[in-house]
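Here the structure comes first, spelled out in structure tokens, and everything after it is commentary.
All protein chains but one are shown in place.
Up next is subunit A:
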């Protein structure tokens, strides 16, 4: 058994390095398949990054009247944090913090600072910035402040002003995600079909060889085995070539691309954090397509 396995691997290797044109053709097609897989993975990661970035920026700001004490606001904050299924995060900004933020923001603009000086008291409101898990929850949170006694403590809720923007943004993100999934499936199928047919056609061109092997008494494993070993070698070669190029490009271009990609760190997100998942995905996908197509193609000529 071990001897047969060793021989099958040897035949696979011989087929791989001797049929250079065929090898180059199949490796190129698999390279395209791996490229598509990686691009779709990258697209998915980037859209997730965008969504998380946007979600963090979208929230409700509730401004409290100036006479409301800090302890009361913190009590409301605790109450909101208790709504764990809807409220993701609540940040408290005191009146002093709000003033400091304003000063910091306009430190180079004397007009604003002079205007602030003319107002004797701190004109800012304390506030709570609330992030929700889903856009549907903002309505619930806004309604939370519409009832007594809270309604008397609140100066304004910024949700009403931002409502349309928030909902549109989430609709756009949701559509991008849906389109992304559709595109992922479409390109994955397209790439698989092209690879499948290329490998199948390549093996069909070896019909005579397969028939001869059958006629001299080789069993199915002795015939199929080398083609499957060859398929594994095609996959490994295309993966190595692609990943060497990809990692080199990411290393070289990451710092230049980062500002263009809204601070998305390609190296960290794809190579360092998710390199193993990406590698396994590339390997699994390419291997499945190559092995299945080889299997079917060889099977066709085993019926002699």
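One rule holds for everything that comes next: a contact is a pair of C-beta atoms (placed from the backbone, for glycine too) under 8 Å apart; a residue touches a chain by one contact, two chains touch by 3 or more; residues count from 1.
Here is the rule we go by: contacts and distances are computed from a predicted model.
The chain not displayed here is annotated in its UniProt record as "Cell division ATP-binding protein FtsE", chosen from "Cytochrome bc1 complex Rieske iron-sulfur subunit", "Alkaline phosphatase", "Cell division ATP-binding protein FtsE" or "Simple sugar transport system permease protein". Within the set A:215, A:260 or A:276, the residue that contacts the chain not displayed is A:215.
Seen from subunit A, the chain kept out of the figure touches residues 3-4, 7, 14-15, 18-19, 206, 208-209, 211-220, 222, 304.
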